[in-house]
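Please read the structure below before turning to the comments.
Heads up, one of the protein chains got dropped from this complex, but the rest are sitting where they should.
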Amino acid sequence: MAVTREEVLQVAALARLRLEEDEVERFTAQLNDILSHMEELEAVDVEGVEAIGAVAEWNAPLREDDVAPDSLRVPPSELAPSWREGFFTVPRVAALDVSELDEPFEDKATVPSEGRVEPEDLGGGAK
Amino acid sequence: MRYEPVIGLEIHVQLKTATKMFCGNSAEFGAEPNTHVCPVCLGLPGALPVVNRRAIELGVRAALGLHCTVHETSVFARKNYFYPDLPKGYQITQYDRPLATDGWLDVPVDGEADGEPARVRIRRIHLEEDAGKSLHDRFPGETAVDLNRAGVPLIEIVTEPDLATPAHARAFLTRLKQVLEYLEVSDCDMEKGSLRVDANVSVRPAGSDRLGTKTEVKNMNSFANVERALNFEIERQSKVLAAGGVIESQTLLWDAARGEARPMRSKEESHDYRYFPEPDLPPLVIGRAEIEAIGEALPELPDAKERRFREQYGLPAYDAGVLTATREVADYFEAVAAAAGDPKAASNWIMTEVLAWLNQQQCAITDFPVPPEHIAQLIGLVADGTVSSSLGRQVFARMVETGKPPATIVEEEGLAQVRDTGQLEVWVDEVIAAHPAEAERFRGGEQKLIGFFMGQVMRKSGGKADPRQATEILRRKLGG
Partner (left out) sequence: MRPVREIARDVAAGRVSALDVVRSSLDAIEREDRGPDGLNAFLAFDRTRAEASAAEIDRGRGKEGGAKPLLGVPVAVKDNLCTLDLPTTCGSRMLEGFRSPYEATAIRKLREAGAIIVGKTNLDEFAMGSSTENSAFGPTRNPHDRGRVPGGSSGGSAAAVAAGMVPAALGSETGGSIRQPAAFCGVVGIKPTYGRVSRYGLVAFASSLDQIGTFGRTVEDAALLLEAISGHDPFDSTSADRPAPDLTSGIDAGVAALVVGVPKEYFPDELDPRIAALCRESIERLRAAGAEIREISLPHTRYAIPAYYLLAPAEASSNLARFDGVHYGLRAPDARSTGDVYDESRSIGFGPEVKRRIMLGTYALAAGHYDQYYGRAQRVRGLIARDFRRVFDDGVHVIFTPTTPSVACRFGEWVDDPYQMYLADIFTVTANLAAIPGISLPIGTVEGLPAGGQFLADRWDEATMVRAAAALERALKE
């Protein structure tokens, strides 16, 4: 059940954490150690046991469809690290992050002016 | 080698609630950016979701209207990924225990309203929250994010790959939109984004039952574009296979301006969303009695209404289809038909005059200034000869302009048909006297000239001569 270095890098990419080399090594060792202790769970007989998802003993309570949001004492503009004319802003999401390429590229797709691009095309990412 | 397409659709539909799925913010479209936000939909630390009752009702309604099995217990789950318009870093959706499964919708094939409709199976319908909006071209070099839409309730409708052609897919979407509008669960407005479509398409040799590799096509902003995009992709895939190539599983974006679908950066493996049950929400339970109550309160759906219009009012299939395009038109028609006691006339007037006017004015029948009773009255006035049918159209135009009832207009503007034989004889005499040559020819056997004389009589009478009587008098006086 060993966790490989590659898996650690994949997991870091999913979790959007950029790890330094020494962190990768340390986490690989520590995750393996922690997970080795979890091995004893495999021996447990869980036959017929319901998984406890939400712990509440009741069903999801339902809220009436009346406009009544919890108020914000300060507007979102004061929380935002970057804000312009009423919008949160981030560097432009691009289907192809040009700065990361070594060689010339062919523009395979442009991003529509509005809407979703696939999640992993945000650029950056652990190498 | 002929290839046949296999198409499946995923449709996201915004539910017509006043507030968002998990918080009390307004769900209304079009507000100033980032003004309908609160700790919950902003994903602030410590915020928690609370389910909107009305969203559940509308979801159940949609599921029942699409003949699904609605599950009394369903479970919310988290779909984890990063995107700037997804403030929590996960979307609350439903995964392995959705609201409803195993439904269907019958769709007329190739516009053949009388033919056997093709049944499209619906695999599942589940509830989820919408994400915010990302605008990539508003500010150079930046993506702007508006979270007003974050948290708006959605249902996702997933079909089986039962759609046989792009035209069929388009017909399905048209029918689906119609059904959802009938159910009043959504505005279904693609321009406002309250209905969005993604397609999965593959091709296979005609007659084969193995599925080919499919691609996903996104960014189609109208049903017409869905059809165009699918046609493009089917042709592309067919060419690749015919040349001995292999289809790459990927996502393509439809570019309507260029008329082509272009691939995103291809991914080696599909995204890992790490679904798990939402720990902030206990299971969603809807009692069997409540589901049944919602089912009983469903309005008559389009196919049933169409059938009834054909049977009850004796309308041809095409007319029934037009008149049931929306519930509002159908209701209007029935009001007119009932008041006038003449469904055929009601159908004619609505199809030719009312819908034409609405189409030209780009407005909906709910904004139509003429109440159904007035149309019925007009029908009556024409039927009893008070007004000629050609002048009737003029009266209609005036009704729309002024909002006044037809009888008033006829009286005020003196449009009543003239049936006074005395007056008619005067006009007929004048017309015959003015055209002796034609009168001779008529008596000589050119019976067709009656039309010419009628035209003259109508002109002289300002259109008000009762055509039947005038014709009779003309024939009598012309002799022959």
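Think of it as A and B in the order they're written, each chain with its own count starting at 1.
In the analysis below, contacts are C-beta pairs under 8 Å (C-beta built on N, C-alpha and C of every residue); 3 or more make two chains touch, one makes a residue touch a chain.
It should be emphasised that the depicted structure is a prediction, and the values quoted were computed from it without experimental measurement.
One chain is not depicted; across the entire complex it touches A, B.
Across B:Pro45, B:Pro140 or B:Gly479, the residue that sits in touch with the chain not pictured is B:Pro45. Here one chain is not drawn; of B:Gly8, B:Pro33, B:Gly59 or B:Pro87, the residue touching it is B:Pro87. Across the interface with the omitted chain, chain A contributes residues 3, 7-8, 10-12, 14-19, 23, 27, 30-31, 33-35, 37-38, 40-42, 44, 46, 49-58, 60-61, 63, 70-76, 78-82, 88, 90-94, 97, 99, 122-126.
Interface residues of chain B with the unshown chain, by the touch rule above, are 38-39, 42-51, 78, 80, 82, 84, 87-90, 143, 145, 147, 272, 274-276, 279-282.
Everything below uses one rule, namely that only the chains that are shown with their structure count from here on.
Interface of chain B with chain A (complex): residues 17-19, 23-26, 32-34, 36-40, 42, 44, 50-56, 75-76, 81-85, 131, 133-147, 218-219, 251-253, 255, 262-265, 267, 271-272, 274, 277-285. By the touch rule above, chain A contacts chain B in their complex via residues 14, 16, 53-56, 58-72, 76-77, 79, 84-93, 95-96, 108-122.
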